[in-house]
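First the structure, then my questions, so here it is.
One protein chain is absent from this view; the other protein chains keep their places.
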Amino acid sequence: MLRSRGLSEFLFLALLLAALVGLFGLLSDHFWSLGTLQTVTNRIPSLALAALGLTFVLVAGGIDLSVGSVSAVAGAVFGWCVADRGMPVAVAAGAALGAALVCGVINGALVNALRMPSFIVTLGLLEGARGFAYLVTNSQTKYLGERLALLQATPVGGLSVAFLLAVALTATAHFVLTRTVLGRHLVAVGTNEEAARLIGVSPTRVRAVVFGISGLLAGLAGLCHVARLGAADPNAGSGLELSAIAAAVIGGTSLMGGRGSMLATFIGVLIIATLEAGLAHLGVSEPMKRVVTGVVIVGAVAAESIRARIAARRARQGGL
Amino acid sequence: MLRSRGLSEFLFLALLLAALVGLFGLLSDHFWSLGTLQTVTNRIPSLALAALGLTFVLVAGGIDLSVGSVSAVAGAVFGWCVADRGMPVAVAAGAALGAALVCGVINGALVNALRMPSFIVTLGLLEGARGFAYLVTNSQTKYLGERLALLQATPVGGLSVAFLLAVALTATAHFVLTRTVLGRHLVAVGTNEEAARLIGVSPTRVRAVVFGISGLLAGLAGLCHVARLGAADPNAGSGLELSAIAAAVIGGTSLMGGRGSMLATFIGVLIIATLEAGLAHLGVSEPMKRVVTGVVIVGAVAAESIRARIAARRARQGGL
Amino acid sequence: AKSDSPSSAAAAPAKPRVALVMKSLANEFFGTMAEGAKKHAAAHAADFDLIVNGIKNETDLAEQVSLVEQMIAMRVQAIVIAPADSKALVPVLKRALTAGIVVVNIDNRLDAAALKEAGIAIPFVGPDNRAGAAAVGRALAKKLQKGDPVAIIEGIPTADNGRQRRLGFEDAIKEAGLNLVTTQSGQWEMEKANGVASSMLNAHPNLKAIFCGNDNMALGAVAAIKAAGREGKVLVAGFDNISAIKPLLASGAVVATADQHADQLAVFGIDAAREMLRTKKTADRATPVDLIGR
Partner (left out) sequence: MTASRLQVRGLTKAFGANTVLRGLDLDLAVGEIHALIGGNGAGKSTFSKILAGLLPRDGGEISLDAAGYAPRDRRAAQAAGVVMVLQELSVLPTLNVGENLFLHALPTRGAGIIDRTRLASQARAALDRVGLSGLDPETPAATLGVGHQQLVEIAAGLAQECRVLILDEPTAALTRAEIETLFGLLRSLRARGTSILYISHRLDEISELADRVSVLRDGQLIATLPARETSRDQLITLMAGEAGEKAKATQSAGKIGPVLLQVRDLQAGPAVRGVSLAVHAGEIVGLGGLVGAGRTELLRAIFGVDRATGGEVRFGPGLVPVAPGSPRAALAAGFAFVPEDRKQHGLFSPLSVQWNASCARWPQRRRWLGWLDRVAEAAEAGELLSRLQVRFSNLGQAVAELSGGNQQKVVIGRWLRREIRVWLLDEPTRGVDVSARRAIYALLRERAASGAGVLVASSDYDELAALCDRIVVLSQGRVAGEFTPATLNPAAFLAAAFHGFSGTATSRS
């Protein structure tokens, strides 16, 4: 259970996903369609990017509640640059990502300098960054049209550039976590900060890096969002942090640090996106949507924890 | 810092509060008035009750994100009983608290039975209970008028029954945490669950108790809310969990478990309520409100952490 | 605080203080409303002071109640309120009235039954959302055939203006004999509406139009239609006429919206309140709603 996650765990998550897809298909017409696939894949990039960043933070033993607000900051800055200042898209995108990175760096710096729990620091930024997004846009939605159409282009099989980007970044993040020095240091700090420090890993540096990454990915999520809606909305991404946490945890990431997988987080994202699309497809009422979402989140994590325990027991009985 | 919290910490928090009050008084007219006091004390009960319950959970090493939704369930059930079924207020209040308790018990049972992190379980209930509140009220606010006026009566010096109740429960909670065996058990489980088990404390029972308490207090918070609004609103208390966490953490409660004080949480609640009232009084713009709130949350915790470190250093140098 | 009688309140400062209590100022519509009010106040700086406040989250009623309490504590002479909920604000407004404060209801109409039960009367100065939505709906329906499948994305179902607009759309749909296949909530938000619209488009491949309770949600719906490659095949209507909707109206992606003269809405309310301070008369007043679109 504590080894690098086995195939069986991925299979199990994939099975959960398949079950959802199957269920929705049976319950409604037209669910199994290219259109639905596109809807789901369109919804994925921003959630996936935010969830990847959050997984980095979680593995290193922190939490980042500000991802939603930071994604709004990126969108707001982009919208302001393009719509109000008439800057070229590339420059605006750079500025937006820069602003998001700054938010991440602020998170990391506060956590490090004041030795405060990241929960409270990022809760502060959840408020503060949102306020900043309102200030930048003057609380107005900025219409942008096709300005970021590039991200929405569908070069292969109806899959958008944003989606492919999310997939590529998931693979990269997975590689970073499992195969690089940085990744192992993250795990070490998340598992036991004091021990890691004694071994010579700098928790301060690790935290600075993960919050920076999280900010940057949240910014990218914000841009994907802008691209999708063709408008920069300072209210964008509210509640994104909770969905992202849910995705990571459904994927088996521990909220206590030290344990998590990027691939599994991505499957978690797929599950959540499918669930949302499916419930809307069925036209389920708002109250039932909430109830079902709650049940699926708890159910998915519960099922996985039961599976893991059964697997552990079986491994034990079968000897080492 | 690791001993039972000294007077200096309370003094510091009180100072922060006084600074806020002073600042707002200087910046605007009429802030120092009985009316403002009443506004602040009116806002306090629901937040305080939710924050107390949450502090219990946090000290025992968990978290409860569902307090806001559970408070809405209580309100919704009360509204349904009174407005739709015409039940007597006492019966309806009993049913409402019962429903809230059930929510808490569900949280505890899921955390215990499935050994899942409470973050995710209560995140599930954050959605699920909200949905249930919508279902009960048919997504409509129920007008109740003066039906719970008792809680809003002001028997002493303009202070409402609800406020006095919150103060009394804070004192009770403080004693439970510091002076009873149950309190010790909470702290033990929150500090080191395995060690607690080995000295005969049952983490399962402790968790069942704290989530039950948290549910019940959230329910009471919901009733206070209903009493104040004179209406049962299924949207009530959204975001309450974050304010409650902020209050607890401003009061020095650790999100890692094992450390927390009810009195300090209450001061945290006062700080948040004053901040909200003051910003509204000044008529600060929405974006700036967000920014200031973020800054104050982070600032308060940061100031306290700096104070604690200086105190520790001084204690070290000056000898004991 | 109850010691304040109307006369003592009026006697204190020469200039009356008027409080404008809004919903989320982070919402462009209410932002525009507040801006208009501020401009108006600046133009009449000699006549009254204006205090503007809004809440963080459209659903946080407690915060709005606190705002009203805060305004009572500040002993303002008049409160102009856009209530976040049509029932839950009634008790606190009753307290305001008791404290001798003039109250005017704008934007979202307070529930008549609740007002009656509380035994108070508060004038409503604002647009007829239902009529406005019906006009928008008709403009869109003109472009459709009888029997065409259509959908509604409504705002927060607990809010009265959301309900009125839905009812207005439904009126128009009924009149034109369209086939309403689904109604879902987009919670007033662009992103939520985008998700809901995408799924509606998949679930109903022949869908011809989506009626949206506000322009933000219309923006989300347009993006969903574009993503599904059904531009021009699915028409959209909105409400509010925010600035970001203009390019879409121009391009025809959005057929119609309604302009409630957001910048004037609060002004109407404020003027009504000032008049009431002088005359003590209470009366509802309808404000204009213009249909925008081709």
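Going in written order, the chains are labelled A, B and C, and every chain counts its residues from 1.
In this text, a contact is a pair of C-beta atoms (placed from the backbone, for glycine too) under 8 Å apart; a residue touches a chain by one contact, two chains touch by 3 or more.
These numbers come from a predicted model, not from an experiment.
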### Message
In the complete complex, the chain left out here touches which of the visible ones?
### Response
A, B
#### Entry: Residue of A:Leu26, A:Ala90, A:Val156 or A:Val181 touching the missing chain in the full complex
A:Val181
### Query
Out of B:Asn138, B:Thr154 or B:Thr191, which touches the unshown chain?
B:Thr191
### Summary
Among the options A:Leu26, A:Ala90 or A:Leu198, the absent chain makes contact with A:Leu198
### Summary
Touching the unshown chain, chain A contributes residues 2-4, 179-182, 184-185, 187-188, 190-192, 194-196, 198-201, 258-259, 316-317, 319-320
#### Entry: Positions on chain B where the hidden chain makes contact
2-3, 179-185, 187-188, 191-192, 194-200, 202, 258-259, 315-317, 319-320
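One rule holds for everything that comes next: only the chains that are shown with their structure count from here on.
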### Task
Could you work out which chain's C-alpha centre is the most distant one from the centre of chain B?
C
#### Entry: Euclidean distance of C-alpha centroids - chain A vs chain B, Å
29
### Query
What is the distance in Å between the mean C-alpha positions of chain A and chain C?
34
### Task
List, in ascending order, every residue of chain B touching at least 2 other chains.
139, 286-287, 289-290
### Summary
Residues in chain C with touches to at least two other chains are numbered 25-26, 157
## Note on the structure
Per the touch rule, the chain A residues reaching chain B in their complex are 110, 114-117, 119-121, 123-132, 134-135, 139, 242, 245-246, 249, 254-256, 286-295, 297-298, 301-302, 305-306, 309
### Message
Can you tell me which positions in chain C touch chain A when the two form their complex?
### Response
25-28, 31, 157, 182, 184-185, 187, 189-191, 194-196, 198-205, 216, 219-220, 222-224, 226-228, 242-248
### Query
Can you name the residues of chain A that touch chain C in the complex?
28-31, 33, 35-36, 38-39, 42-43, 134, 138-143, 145, 152, 225, 228-231, 233-238, 276-283, 286
